[in-house]
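As you look at this complex, bear in mind that one protein chain is not there, while each of the others sits in place.
Chain lettering (A, B and C) follows the sequence in which the chains are written, and residue indices restart at 1 in each chain.
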Amino acid sequence: MEIRTDLAMERLGPVEKDGKLPEGVKFRRENRFGQEATVVEITGKSGERALGRPKGKYVTVEVGNVLRRDKDSFHSAVSAISEYLGEMLDLEARLPVLVAGLGNRDITPDLLGPLTADHILVTRHMVRDLPKVFGHFRPVSAVVPGVLGTTGIESAQTVAALARHTEAAAVIAVDAIAARDTGRLCSTVQISDTGIAPGSGIGNGRMALDKKTLGIPVFAVGIPTVTDTATLAHDLMERSGRDVDEEFLRQHSGGMIVTTSDIDRRISELADIVSMGINYALQQDMTMEELEDLTAGL
Amino acid sequence: MEIRTDLAMERLGPVEKDGKLPEGVKFRRENRFGQEATVVEITGKSGERALGRPKGKYVTVEVGNVLRRDKDSFHSAVSAISEYLGEMLDLEARLPVLVAGLGNRDITPDLLGPLTADHILVTRHMVRDLPKVFGHFRPVSAVVPGVLGTTGIESAQTVAALARHTEAAAVIAVDAIAARDTGRLCSTVQISDTGIAPGSGIGNGRMALDKKTLGIPVFAVGIPTVTDTATLAHDLMERSGRDVDEEFLRQHSGGMIVTTSDIDRRISELADIVSMGINYALQQDMTMEELEDLTAGL
Amino acid sequence: MEIRTDLAMERLGPVEKDGKLPEGVKFRRENRFGQEATVVEITGKSGERALGRPKGKYVTVEVGNVLRRDKDSFHSAVSAISEYLGEMLDLEARLPVLVAGLGNRDITPDLLGPLTADHILVTRHMVRDLPKVFGHFRPVSAVVPGVLGTTGIESAQTVAALARHTEAAAVIAVDAIAARDTGRLCSTVQISDTGIAPGSGIGNGRMALDKKTLGIPVFAVGIPTVTDTATLAHDLMERSGRDVDEEFLRQHSGGMIVTTSDIDRRISELADIVSMGINYALQQDMTMEELEDLTAGL
Partner (left out) sequence: MEIRTDLAMERLGPVEKDGKLPEGVKFRRENRFGQEATVVEITGKSGERALGRPKGKYVTVEVGNVLRRDKDSFHSAVSAISEYLGEMLDLEARLPVLVAGLGNRDITPDLLGPLTADHILVTRHMVRDLPKVFGHFRPVSAVVPGVLGTTGIESAQTVAALARHTEAAAVIAVDAIAARDTGRLCSTVQISDTGIAPGSGIGNGRMALDKKTLGIPVFAVGIPTVTDTATLAHDLMERSGRDVDEEFLRQHSGGMIVTTSDIDRRISELADIVSMGINYALQQDMTMEELEDLTAGL
């Protein structure tokens, strides 16, 4: 049985041998703004094969159960997300960026992307129409492409078409993803410079959203909101040192997900945190307080 | 570890010995309108002790993945729910009834009760104000009491106060509940004449909602929408013939729920089915088609 | 044609004669925390007859187009609402209060009451269960009684039943109301010590919610969110010095309302302001910042 996880760091465990990572894979822990983080780097083909993920950098910030109302931890989480994302972007301050909120608005754990996009400080039209007033902003646009089943169009195609139209220098794609360990649900944020591979995420797009398909860098911000029940059961049994009867597991877990009991509220809190992290990374001349004021009505 | 389930039929398995049920417990299978159903009857003290549930009748209708758009299975499910509920009610056609939609509107799997109440055909004020026109309807009122954490008042107390005010002859309480087997999530409806015991349901009320506390019969309609992850893991391991390390399970499953991946849509479909089943049981002079017309705008 | 307005101050104009108010009516302007306010006092029978409103005090705070993100004006508006309400309440700090959010959740301009109730800091159950920890809070509960058409029960009766159950010393009823002048929509808050008269508000309850019916003082917080189109047309024509053909007006304005084009967003902002004003008036030991933290998750 393939263990389903979109967190690169969760793919390390099964491939470690005698405490050693495969060739082409690096791992380290960091702490920024008081937030624990892990950094996985896949540097070559053998690393790609081992982890089943494309070459690149995958940072996981452990934000925990942070709440907007707890200003200190909110600001720490936003600062860490923003700094990691900003370092990856490394983009001249006036180049346009498109933010894509992937996922289905009608499925609670999948609402994260659309809700985050709703809170992005959108400036492209203002910079264009009133350059004297808004010229110091980076031109940012946002799109919620919907899902194949309700639009008939692959979300990656919609994002590609709008990236071209807006002449974006980079895309930031936000998505709800799957984790293996339920302890990471709604409490970790993965930031990567590799875009989104086909079949990952809940949205399950079939076309990749990456530099190869779009021609510009694609950065992915993913938050695990669900675990497969088969993965959960497998994980629990394996960790308790038992053999796993995979056929049995599959049989008893179709169409089910594991999520947090307060998922509705967590999605809303996390969209606040992630959107602010993105806004802060994109508009580097602004303070976090100014950005909070400008986005308070969204 | 206590296995958490609010379905009486799921409490039978663990107490069966050599294929025999404990004294004071009866069980049978039925089929009405093409719907499989199970009937558990607890007839005495020893049955109450064995199943940890009060004396009374618990019917479980297996509606499966019924959709409103599939008219035949929708009508079968509504007919079965309505007939079982009607037989339990056994109430003179003009006596007033209060329908209570328990649960928290802000938590998707718990929205079932409130949404069902929203679709109840409410007639009390019309019967009172225009008896000549509406006198052939049973006076029905509906309440969504909210949850303790957002009102400061136990929902059972709100229901009790309004049952008195409306001089209700019976209460029907609708609630999202927990099941052990994920295969039963969003696909079974339990109807019982015992009211709601403290601590059951997701809402987790502390005061019972039953004949003892209200002075009138209380009928409960419950639909399992979640399973504890601890219960899921326990169940999987036990069924695969393994010992269960309970401490381990607890540790890895706090604050998590298992639910269906399409829970948002299922809640909406199930509220349609259950509300129609209740409407049909309460207004016995009306055809299902007339009731569909009268409630289509809700 | 009766001009429809629930703002006492808008009833002054038509009854003024030669710049003089009728006997039994007083009027003054005030300014608190930088907020313009008007105070109408009806002191006797002749005032009641003239204004068609019961004896008591009606304060209108002109909050304008205040936004939560504009911290200074937000705090001024909250402080003014809170101070006026606190002075009227004049209630020993530990006596219980019930807040009622009147109106229909499914009608945008009428959502104000329910949404405000959702943001009330509810403490009754915590004070009761953990008096040592929470004993310094006033016991507050909140109810959203719904409307007659969807519950079959008059909202005033639900509030009365829960006021008795919670042994409330006072009720604060929040409601969306009607104004004559569209310039006041979503920008004024009326606070009164007279409760809610039958037929006022959008909810159009038929039973009064006042000291006579409940036996305890009832304070009303109303925000005008709509104007009748007939009232608007009447007003415009009268103010432009023309005769009004009332039959004509009625004919062309049934079932229509005038509201602000950004009503969805205004309702949400105003519920924030009013709920915070009430929370601050009720929990006088707390700072506004502490209350913002405690209610941020609601």
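Simple rule for what comes next: a contact is a pair of C-beta atoms (placed from the backbone, for glycine too) under 8 Å apart; a residue touches a chain by one contact, two chains touch by 3 or more.
What you see is a predicted model, and the numbers here were worked out from it, not measured in a lab.
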The one of A:Leu102, A:Ala142, A:Ile196 or A:Ile273 in touch with the missing chain is A:Ala142
Touch with the missing chain holds, among A:Arg11, A:Lys57, A:His75 or A:Arg124, for A:Arg124
Touch assignment to the omitted chain, from C:Ser155, C:Ser192 or C:Thr259, lands on C:Thr259
It is residues of subunit C that touch the chain not shown, namely 106-108, 182-183, 185, 226, 229, 232-233, 236-237, 239-240, 242, 245, 248-249, 252-253, 255-265
Contacts from subunit B to the absent chain lie at residues 67-70, 265, 269, 292-294, 296-297
The missing chain sits against subunit A at residues 118, 122-125, 139-144, 146, 148-154, 157-158, 161-162, 164-166, 298
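Quick note on the criterion: only the chains that are shown with their structure count from here on.
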Neighbour overlap between subunit A and subunit B returns C
Note, CA centroid farthest from subunit C's centroid sits on chain A
Across the interface between the identical copies subunit B and subunit C, with over half of residue numbers shared counting as same and under half as different, the residues used are same
Overlaying subunit A on subunit C by their Cα positions calls for a rotation, in degrees to the nearest 5, of 180
With centres defined as CA means, the chain nearest the overall centre is B
For the pair subunit A and subunit B, the C-alpha centroid-to-centroid distance in angstrom is 38
Expressed in whole Å, how far the mean CA point of subunit A lies from that of subunit C is 44
Note: subunit C sits from subunit B at a C-alpha centroid distance in Å of 38
Residues in subunit A with touches to at least two other chains are numbered 265
